[in-house]
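Apart from one protein chain that is not included, each protein chain of the complex appears where it belongs.
So that you can tell them apart, the chains are marked A, B and C in the order they are listed, and the count of residues begins at 1 in each.
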Amino acid sequence: MPNLSIIEAVNLALHSEMTRDKDVVMLGEDIGKNGGVFRATVGLLEKFGEERVIDTPLAENLVAAMAIGLSTQGLKPVAEIQFSGFLYPCVDQVVNHATRYRNRTRGRLSCPMVIRAPNGGGIHAPEHHSESLETTFTQMPGLRVVAPSNPARAYGLLLAAIRDPDPVIFLEPTRNYRLFKSAVEDNGEALPLDSCFIDREGSDVTLVSWGAMMHETRLAADKLAEEGISAEVIDVASLKPLDMDTILTSVAKTGRCVIVQEAPRAYGPASEIAANIAEHGLLSLFAPIMRVSGYDTVMPLAKSEKVYIPDVERVLKEVRKVFELAPKA
Amino acid sequence: MPNLSIIEAVNLALHSEMTRDKDVVMLGEDIGKNGGVFRATVGLLEKFGEERVIDTPLAENLVAAMAIGLSTQGLKPVAEIQFSGFLYPCVDQVVNHATRYRNRTRGRLSCPMVIRAPNGGGIHAPEHHSESLETTFTQMPGLRVVAPSNPARAYGLLLAAIRDPDPVIFLEPTRNYRLFKSAVEDNGEALPLDSCFIDREGSDVTLVSWGAMMHETRLAADKLAEEGISAEVIDVASLKPLDMDTILTSVAKTGRCVIVQEAPRAYGPASEIAANIAEHGLLSLFAPIMRVSGYDTVMPLAKSEKVYIPDVERVLKEVRKVFELAPKA
Amino acid sequence: MTQHDPKAASLVARYEVFFTQFLDPEGKLKAELPAFARDTEQLKKMYRVMVTTRLFDKKAVALQRTGQLGTYASCLGQEAIGTALGLSMQPDDVYIPAYREYAANFLRGVPMESILLYWGGNERGMKYPAGTPSWNDFPLSVPIATHIPHAIGVAYAFKLRKQPRVVVATCGDGATSKGDFYEAVSSAKIWNLPVVFVVSNNQWAISLHSSRQTGAQTFAQKGFAGGLPSEQVDGNDVIATRFVLERALERARKGEGPSLIEAVTYRLHDHTTADDARRYRGEDEVKAAWERCPIKRLKAYLEAQKLWTTAEEEALNAEGTATAEKAAQAFIATETEAPEAIFDSLYAKLPRQYEWQREEVRAAGPKGGH
Partner (left out) sequence: MTQHDPKAASLVARYEVFFTQFLDPEGKLKAELPAFARDTEQLKKMYRVMVTTRLFDKKAVALQRTGQLGTYASCLGQEAIGTALGLSMQPDDVYIPAYREYAANFLRGVPMESILLYWGGNERGMKYPAGTPSWNDFPLSVPIATHIPHAIGVAYAFKLRKQPRVVVATCGDGATSKGDFYEAVSSAKIWNLPVVFVVSNNQWAISLHSSRQTGAQTFAQKGFAGGLPSEQVDGNDVIATRFVLERALERARKGEGPSLIEAVTYRLHDHTTADDARRYRGEDEVKAAWERCPIKRLKAYLEAQKLWTTAEEEALNAEGTATAEKAAQAFIATETEAPEAIFDSLYAKLPRQYEWQREEVRAAGPKGGH
């Protein structure tokens, strides 16, 4: 089994599924000869030709709309948006059409499509290139929103997203694209789109995250282990639909929960998770549910992005608060 | 003091502020001769002329962008979007520019602008005319999101929104535009944009809502009163920034909280309120925090919209659950 | 226009907009008729479809006025465009409409009651009947212009699969102000896609007159922004409209690429039944527009040619009225869906996470419509 980075795993999944299913087509800006600004589509043009690997004009709204049109004809478009900050022009098409054609035609038309984009900060990119867009999409009925955190999950979840009969927003962890490599088998096996992954078992506190922040969350768990605190780490992976069962089971066991997100705090994904725990898991809580998040500011430019993005220290700080309020027995 | 409906109060606020401040301009589709599809801008063209009351071409993205341009020049544009479902094309302009010009120029440029739109269902309108858009905007840093629930607040909050030096999304309760009339004094006094209103005092349970759903929430409180349950009703009014102090103070008193929203459940505004209570008010809770909401479905067409929109029964059902789990002493 | 110094400035490109009309408002012939229009049966068919559509429209407005239908967008005065569209498209083609050209929907197999169900707020309306050309068509699109770029994806799929199919996307004059319209127009020719864009310029976008919609002199010229063959046609002349449409569709089918057609017509009714046009336009304008009505002019021509009798006219009116009435009854007889149906077409399979919501709705039972 080869060791791959996340971006390599994404590229492998695309090669793999385009080989398997001739209805899969790619579209987006600079995905052809250029292989995508992050090289996610490298080699696809050469292998599958320009009819199936479409360099689009510079118009994200068109990219989304074109994907919708293609998908209604039984093709399986995978659209790349260069940075999640440029997903905003797709919002109208996604919420008003992609998520609705099946419903408004009572099943006559449907949109089996994927929109992929790198998400989040940390690579010192220019303005508008480092946003965290989860919340923009998680609230849309009829949609799936996925955010993988390691190479194997990127591979398996992307296959699942492409094969899913409904639209999927696939948010990739920009700053972790090449952070580490791990084993990925090109076995063509998809992972479930409706379940969290228990990244690490533990008994004292449940740490919940997804995407790029899983890295800091894992590091925080390591640090806590050194201090004799056993953290259970959950990778949400699929934000919509949200698998609360796994999270609630864990919180029932630990009685403590800290949720880690990079998106701004207010009305962010962590709030949905916390609200569900407050409704269904209240009685098992020893302490308040803490959220670690980006701040309610515009994503700063490169020099200050570290001020914004939660680091391990910020995660540990909230965890410590939890144990101050509810010390380990 | 005249008794006005909410739509009349909106119209009065616009007349009032355009008279007071010649920098205030209106723009939008069919707001001139036609007076707006809901008649919110009736009489403005006649009184202030077509230079200050601008009928725009049919392009919401342009309406938002034009408002941004106008506002950077010190004008105070108030843009009308005909239905909140057509706010989606404004998202990119609002999040990438309106909320950022001040920040990215470190105060050199700014966007004192308002975008108004009727929000929510219940008037048997065609497809795409009945959505609840709060969450689309509440997550955007640098923005204010306001949702009045009665004529006096519509008047006072709209004045505040127009005078605010930063961009404001103003969501009006479509189905309550003409539901009832109450006293509104044209005193030119703005209401605060950062505070909830205690709509009704009570001691047993805190009911939190905003906009159109305040109506069902008030009716539910009436019903509960008959049953000897004293509900404190909070009108959030300003969703961003969110005044948790008022809500937490109430929950500290009642120990029970039910939040009522029309938007789809997942990742909705109620979750943010619940998450904050779970973090800061956990110890004062006698029972889980319940959320009453629309379902995680596309907003149905007219014949089925009642299936989607929470009614008094659904509010009462959740409140009763709370008292079953934590009976009144 | 700018005066250019011929030594410094050279001509790079020239674009011209032509306006085509065969039948003038009085029904007089301006040029020799195209082949299809020399066939009396075809002429009568076009006339019958227009009249029947108008009778449907009348019924729909009546249903709304009597509280039996929700907001409805009338096609009064625009019957020629829908008729020409329906008759120039092939069954395998795909129609991506806005909402007004009902005649095309009917000709492609949509039952009248489906249109009523949609405006009546019943999702069943857009589930067109299997086995008809409409099965592959897109639903009416209320959000203006955003459906148009879907035509790029659909047409691309046809090209990829080497199918001789054409996509026709229609919209109004107001829709041409949206970026969605332009992004489709600008890109269609990059891949030489088999798509025809049709702009029904009915002079009004609710209360905004077309002269205030854009700085462009015609809507046709917006096609030049994408290098498309673009032209204007008298949209109230069903013969001319069908003629230019068939020409554009044939080009597209032969692989010669996309085009844009501006069909000039007039919205004789209020924007919708929720609108009152008297607020923003004068009666004289509307009266004058009636003189250019598409039905009146074809009838005048048919009668002048002695191709149409009073008996035929009466039969057609009786038949059309009965058809519309039957559709109205079918519409009224159609039940609202079960409450839980709002979950059943949301995803191919409802995720388990939402099953409790569906169950709650099912258990609560019907809430009653309006």
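Heads up, the rule we're going with is that contacts are C-beta pairs under 8 Å (C-beta built on N, C-alpha and C of every residue); 3 or more make two chains touch, one makes a residue touch a chain.
Bear in mind the structure is a predicted one, so any value in this text is a computation, not a measurement.
Listed by label, the shown chains that the missing chain touches in the whole complex are A, B, C. Here the missing chain is touched by one residue of C:80, C:116 or C:188, and it is C:188.
Within the whole complex, the absent chain has one touching residue among B:11, B:72 or B:293, and that is B:72.
If you put the hidden chain back, the residue from A:30, A:194 or A:245 that touches it is A:30.
Within the whole complex, the absent chain has one touching residue among A:57, A:74 or A:107, and that is A:57.
Residue positions on chain B in contact with the hidden chain: 25, 51-52, 54, 56-57, 59, 61-62, 65-75, 77, 92-93, 96-97, 101-110, 141-142, 165-166, 194, 241-244, in rising order. Interface residues of chain A facing the missing partner chain: 29-30, 32-35, 37, 55, 57-59, 61-62, 85-86, 89, 124-129, 265, 295-298, 300-308, 311.
In the full complex, chain C touches the omitted chain through residues 1-2, 4-5, 7-22, 30-32, 176-180, 182-183, 186-190, 212-218, 220-222, 224-229, 231-232, 240, 243, 247, 257-258.
Criterion: only the chains that are shown with their structure count from here on.
The chain with its Cα centre farthest from the Cα centre of chain C is A. Overall, the chain located most centrally, as judged by its C-alpha mean against the mean of all protein C-alpha atoms, is B.
With centres set at the average Cα position, the gap from chain A to chain C is 41 Å. Averaged Cα coordinates give chain B a centre that lies 36 Å from the centre of chain C. Averaged C-alpha coordinates put the centre of chain A at 30 Å from the centre of chain B. Shown for chain A are the residues in touch with two or more other chains, namely 92, 96, 103-104, 141-142, 241-242. Among the residues of chain C, those touching two or more other chains are numbered 123, 143, 179, 346, 354.
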